[in-house]
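Please read through the structure below; I'll follow up with questions.
What follows is part of the complex, with its chains left where they were.
Here the chain labels run A and B in written order, and each chain numbers its own residues starting at 1.
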Amino acid sequence: MRTRGVLHHDTEVTVPFFDVDSINVVWHGHYVKYLEIARCALLDRIGYNYAQMKESGYVWPVIDLQLRYVQAASFGQTLRVRADLIEWRNRLKIHYLVSDANSGERLTRASTVQVAVNLADGAMQLVSPQIMVDAVEKHLA
Amino acid sequence: MRTRGVLHHDTEVTVPFFDVDSINVVWHGHYVKYLEIARCALLDRIGYNYAQMKESGYVWPVIDLQLRYVQAASFGQTLRVRADLIEWRNRLKIHYLVSDANSGERLTRASTVQVAVNLADGAMQLVSPQIMVDAVEKHLA
């Protein structure tokens, strides 16, 4: 899960009290929320976010999710979530690195894979809709 | 919040690990989930549940929520959530009593108020749709 993407975006998340478990660390499942917050920020930046996906006639469900936890995070800690765009032509693959915003210490790595599904007929797309490719290429240009 | 309703339903919920906070008790916000699980079970019994509400052309958003916490709950504890139907003719008012399923000790009291909103035009209804009244009266008969 180490590859750097063609473009990336950093988002900060401060750990709320209600995400911390009885071991005094962020419960492992809550990171999925942090990833989505970072992914949405990356997609906003690319100009093809969830709302724009829906307008274009597609939803992009997550079909694969992987997380590797290295260090725990705790209440009040400010996390930096770096989201790297890895693939976009056939499916949307994003890598994530969650680190401490102050020290830079690496806490968690993750990846998600999403594919486009046509809202009209529910068909999974084997290649990304052109609007996604255009949005990325426009951003890279 | 003590009135007993014309009908009630008991639901059991076992506290999962991820609902417990760093003080080792259920985080207060998670009880809203337990209430909805109990409410859905009560509405299933009445025969006018969320799916049936939508089919009938209405959604019933919660407009008022009150919780009074007496005793904390902990990981693995089995809770009984009693949902009492208090009002249904103009709005849907339900009272809840969360207690320990084994000892019967009372832990939390709550109430919710919901009103019907017409899906077609978004208009809040000042009286309950007849289908709700009929469902309750049929059940009480």
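In this text, contacts are C-beta pairs under 8 Å (C-beta built on N, C-alpha and C of every residue); 3 or more make two chains touch, one makes a residue touch a chain.
This structure is a prediction, so every number in the text was calculated from the model and none was measured.
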Since all chains are copies of one sequence and 2 are in place, the complete assembly in this file amounts to a copy number of 4
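The rule is short, and it goes like this: only the chains that are shown with their structure count from here on.
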Centre distance in Å when subunit A and subunit B are each reduced to the mean of their C-alpha atoms = 35
Within the complex, which stretch of subunit B touches subunit A?
-> 17-18, 20-22, 24, 27, 29, 75
